[in-house]
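As you look at this complex, bear in mind that one protein chain is not there, while each of the others sits in place.
Chain lettering (A and B) follows the sequence in which the chains are written, and residue indices restart at 1 in each chain.
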Amino acid sequence: MSSGISRADVEHLAGLARIELSEAELDRLAADLPAILEHVATIQEYVGQQAAGDDVPAMSHPLPVDNVFRADEVRPSLTPDEALSGAPESEQQRFVVPKILGED
Amino acid sequence: MSTETLVPFEEAITRYDPVMGLEIHIELNTATKMFCGCPTSFGAEPNTQVCPVCLALPGALPVVNAKAVESAIRMGLALNCQIAEHCRFARKNYFYPDMPKNFQTSQYDEPIAFDGYVDVEVADPDGSTETFRIEIERAHMEEDTGKATHVGGSTGRIHGADHSLVDYNRAGIPLIEIVTRTIEVPADKAPAVARAYVSHVRDLIGGLGVSDVRMDQGSLRADVNLSLKPKGSSTLGTRSETKNVNSFRSVERAVRYEISRHAGILDAGGTVVQETRHFQESDGTTLAGREKSDADDYRYFPEPDLAPVSPSREWVEELRGTLPEPPAQRRARLQAEWGFSDLDMRDTIGAGALDLVASTIAAGASPQAARKWWLGELARRANEQGIDLDALPIAPEQVAGIQSLIDAGRINDKLARQVFDGVLAGEGTPDEVVAARGLEVVSDDGALGEAVDRAIADDPDAAQKIRDGKHQAVGALIGSVMKQMRGQADAGRVRELILEKLS
Partner (left out) sequence: MARTDMDQTDLTRLSADQAARALAAGETSSVELTRALLDRIDAVDAEIHAFLHVDPEGALAAARASDERRAAGEATSYLAGVPIAVKDVFATIGQPTTCGSKILEGWMPPYDATAVAKLRAAGLPILGKTNMDEFAMGSSTEHSAYGPTRNPWDTTRVPGGSGGGSAAAVAAFEAPLALGTDTGGSIRQPGAVTGTVGVKPTYGGVSRYGLVAMASSLDQAGPVTRTVLDAALLHEVVAGHDPMDSTSIDAPVPAVVAAARRADVKGLKIGLVRELQGEGFQAGVLARFDEAVHLLADAGAEVVEISCPSFVHAIAAYYLVMPSEASSNLARFDAMRYGLRVAPEGVADPSAEQVMAASRDAGFGDEVKRRIILGTYALSSGYYDAYYGSAQKVRTLIARDFAAAFEQVDLLVSPTSPVTAWPLGDKLDDPMAMYLQDVATIPANLAGAPGLSLPVGLADEDGMPVGLQFLAPATADDRLYNAGAALERLLEEKWGAPLLAQAPTLEGGAR
C-alpha cells in the first residue's frame, strides 16, 4: 500500500488537529513523514500473513478487565477558583473564550 | 442567501415520499456525572460542579457511573432492544470550546443496546387509530458538553470583541442517544408519526424514572433528519438535520416544514444541501446553520482509559424485572380503571396528558375531573402559548387540589378558572390563590339572602312569574344574584333561597 503523504494531506491533517502550521513546518513534515510511514506501514502486511486462517483480535487494553464502575455518589468538586486557576482569561466565574465560529 | 420557495405540504406529499430518522438524546437524572463524581443538580453557580476530569485537566481520567449503565440497559430493554454482551466506549474526536477534552467519550460500533422497536399510535381524522412500528437501530451512552454563552461585541465588554463565557457544570452529564432506523410511512402521516414517536419515547423513558424527559428543559432533545424521494423512485435524497426542536408540536411542525422546503428545492431542479438546520419556534421554519467545512472525520477509536462494559445476562434479567408494565398494557388497565371510552383515552394520549391525568387521579381527583381540566382548560392555555402540557407551571397535585376545592363547595367552575390563572402565574398554591384573590364562594345565607332580596326587588316581573309557578324565570334572578356576588356564590344554594323566598 502507498505510504505517500502529500503536503496537501499534511495541511488537511493539521486542520483536523487544530494546529496552524507555518509553510516551513508543512515542508518539513511533508519531508519527514513518508519515511516514518514507510516503516510503520510494514505491519499491515505482517498482520495479513499472520492472520491467514486465524483472525487476530485488536488489543485495546493490555490486561483483560471489564465492568469497572463507580457508585453514583457525589465527590468533592474543585472550587471555582481552583477550576479557573489556569484560565488564560476569565469573567463572571466563567472561562472567556474568543468568538466561536463553528457549531456543534 | 436565496429566499426559499416552499411547496405547500399537501402538495409536496403528492409528489414526494419523506424518509425520516429521529435521534433523541435523553439526559439521565443520576446524582453524578457520567465519568466523575461531580453533582448534576440544576441551577448551580458557574463552574462550581467541575473537577479535573470533567474540566479535562492534564492527567485526569474517567470512571464510569454504574447507575448510568444501569439506566442505559433499562432504557434499551424498554425499547425492546438487544443488550450487548460486550460493548466499549469510543472517542469521537473534534474540537469545540464547550467540549473540554476536544473529544466526546461516546460509543461507536459497539453500543450498549441495539435492534429494538416501539409501536406508536396515530389517530386518523375519522377517529380510528393506526399503529406504526418504529425500528430502533441503537441506544448508546455518551456525555454532554459545557455551556458557552455568547457575549456580543456591541452590548458586551468595553473592548468590543465578540467572545463567549463558558461554564462547564453541564460538561459530562450522562446522555443516552437513541437512534431510529430510517422511517418510511405514508407521507401524510409522517409529521404525526414523528410527533407520536417522540411522545411515546418520552412516556416510556419517563416511566422508568431515569430522566425528567422534559423537552422544554433539554432533558429530552429530538433531532429530525429528513430527506425526500420522488414518488415511485427508490433513490434517497440528501438529508437535512433539524435541531432546536423543543416540543412535540415542534417535531410535527419541523417535519412539515422540511418536507415543504425540500420539495421546493427539488421541484426547482436544485439539490438539497446536507446541513444542520435550526428550528424557529416563532414561525415554524428552519434556518440554515453554518455549513460544515470538512466532512467531519471523527477518527473514532476505542477509549483506552475505560474498560469494556459486559453486562451479565443475570444483571440484564434482574433489570428487566424492574421495568414498569408495557405501555399498551398500562393504558388498557388505566382505561378500565378510569372508565374512559376509547375516544376519551385516545384524546388523553394524543394530548400528551396520560401521565398528568394519572398523577392528578393519584392525588385524589376523579378520572373525569382530571381529564376535564387537562384536556380542556389547561390544553387550551398550552396551545395558546405554543407549549406542551407538561411545560405548564402547574403540578398534577395542584389540579387535584383545585378540583377538591370545587367538590367542597368553596369555589365553582367559573372561579376555578381564576384559580388556574393564579397558580400558572406563580402566585402560589390553589389555597393561597383563593385566599389572596378572595375567590371563596360565599356560603353565608344571610349575605346571600340579602342579595336574593335585592334581585327580587329589582325584577318584580320575574319574581311574580316564579310565584305563579314558572320556575324558568329563576335563571334571571340567579344571574342577578351571581353578578352581585361577583360569581362567588353557589348557584344551587342561590336557587334554593330564591324559591324559598318566593314560595
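Convention: a residue touches a chain if its C-beta (ideal position, glycine included) is under 8 Å from a C-beta of that chain, and two chains touch if they have at least 3 such contacts.
As the structure is a computational prediction, the values presented were derived from the model and not from experiment.
Asks: Using the definition of touch stated at the top, determine which of B:K67, B:K101, B:R170 or B:R195 touches the missing chain.
Replies: B:K101
Asks: With respect to the chain omitted from the figure, which of B:Q107, B:S164, B:T180 or B:S219 is a touching residue?
Replies: With B:Q107, B:S164, B:T180 or B:S219 as choices, the missing chain is touched by B:S164.
Asks: If you put the missing chain back, which residues of subunit B would it touch?
Replies: Residues touching the hidden chain, for subunit B, are 52, 55-64, 91, 93, 95, 97, 100-103, 161-162, 164, 166, 168, 297, 299-301, 304-307.
Asks: Applying the definition given at the start, please give the residues of subunit A touching the unseen chain.
Replies: Against the missing chain, subunit A presents residues 1, 5, 9-10, 13-14, 16-22, 25, 28-29, 32-33, 35-37, 39-44, 46-47, 50-51, 56-63, 65, 68, 70, 78, 82-83, 85-89, 95, 97-102.
Quick note on the criterion: only the chains that are shown with their structure count from here on.
Asks: Can you work out the whole-Å distance between the CA centroids of subunit A and subunit B?
Replies: Subunit A and subunit B have C-alpha centres separated by 38 Å.
Asks: What part of subunit B is in contact with subunit A in the complex they form?
Replies: Answer in residue numbers: 30-32, 36-39, 45-52, 55, 57, 63-69, 86, 88, 95-98, 102, 145, 148-150, 157, 161-168, 276, 289-290, 292-294, 297, 299, 301-302, 304, 306-311.
Asks: Which residues of subunit A touch subunit B in their complex?
Replies: 12, 15-16, 18, 60-61, 65-80, 83-84, 86, 91-104
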